[in-house]
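So that we are looking at the same thing, I have put the structure below in structure tokens.
In this view, the complex is presented without one of its protein chains, the others remaining in place.
Let's look at chain A:
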Amino acid sequence: MIKYIIKRLLLLIPVLLGVSIIIFAIMRVFSPDPAGIVLGQHATEEKMVEWRAANGLDQPVVTQYVEYMKGVFKGDFGTSYYSKKPVAKEIFSRFPATLELAFCAIIIASVFGMSLGVLSAVKKNSWIDNMSMVLSLVGVSMPIFWLGILLIIFFSGTLGWLPAQGRIETLLRPENVTGFYLIDSLIKGNMESFSSAVRHLVLPSIALAMYSMAIIARMTRSTMLETLSQDYIRTARAKGIVERKVIRKHALSNALIPIVTVIGIQLGSLMGGAVLTETVFAWPGIGKYTVEAIMKSDFPIVQGVVLLVAFIFVMMNLVVDIIYAFLDPRIKYS
């Protein structure tokens, strides 16, 4: 198992190299010249040449890449063209916000998605099945920003129950320990900030969870239907076990592998930042920040984020593969 994990971690190197080359090339081919954006439209040609030289952009692309990768291996991802702060610092100051939202969304999506899927499979072709499949069709097709806006209008505007924007009320922001407001406020025992953080999380989490929930519900339904027709389910029923236990203990535990795979992929993509949700709810996460960085040709930031997202995806896949071995005794890595 450990050998397998090490082997998989070594695979990270070619993946990250490939991704870094692609994003490096894309930024330099398709993005407008950052010098013009950083210095503004009235900058003189000399100033721009000077700025490019200072940021290494006057070098041939290959040289730029080699220099960049040298830094990356030393843990230096460059500095933002705008804030002049190290890329790692910029990203990790925003990453907890994205993670907090992603985890909340995936929990909501998994709990409701799996429940709906199981219910649909067990009551196949009933009105419950039809309803939940319509719901998941809506979830897949509804644009996130529109759902977000509807949620804001209703829960925040009409009912006034929940805040529409931001992570927390500014004055209640907890002292930074992990960057996760829920955890930080609990560490300090500050229930007021905790409840504010929770209230701010509700709407964006629901908006973000909708799509993943729909995907998880569909996957759960189809694998549960397949599992429920297996011989060992009939065996379990022949033992006189109550149906609830047949479904939970015998069927669901066998259906989990594809479900966990989907949850893993969904979580991976949520952790990469939810641009639309973060924009609609003014959530200070990494998705919105990255889009801004792309617009402003902030090369080091974009490259750093893309590498991080690639890293997360590879790790998520590895974690999912490791979970397989726990879910199914037939799967052994050696």
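In this section, a residue touches a chain if its C-beta (ideal position, glycine included) is under 8 Å from a C-beta of that chain, and two chains touch if they have at least 3 such contacts; residues count from 1.
The definition used in the following text is that contacts and distances are computed from a predicted model.
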Absent chain [UniProt protein name; select from "Peptide ABC transporter ATP-binding protein", "Aerotolerance regulator N-terminal domain-containing protein", "Cation acetate symporter" or "Fumarate reductase flavoprotein subunit"]: "Peptide ABC transporter ATP-binding protein"
Residue of A:Lys7, A:Lys47, A:Arg234 or A:Arg248 in touch with the missing chain, whole complex considered: A:Arg234
Options A:Ser20, A:Asn55, A:Ser110 or A:Asn254, residue touching the unrepresented chain: A:Asn254
On chain A, residues whose C-beta touches the chain left out of the figure: 230-232, 234-242, 249-250, 253-254, 327-330
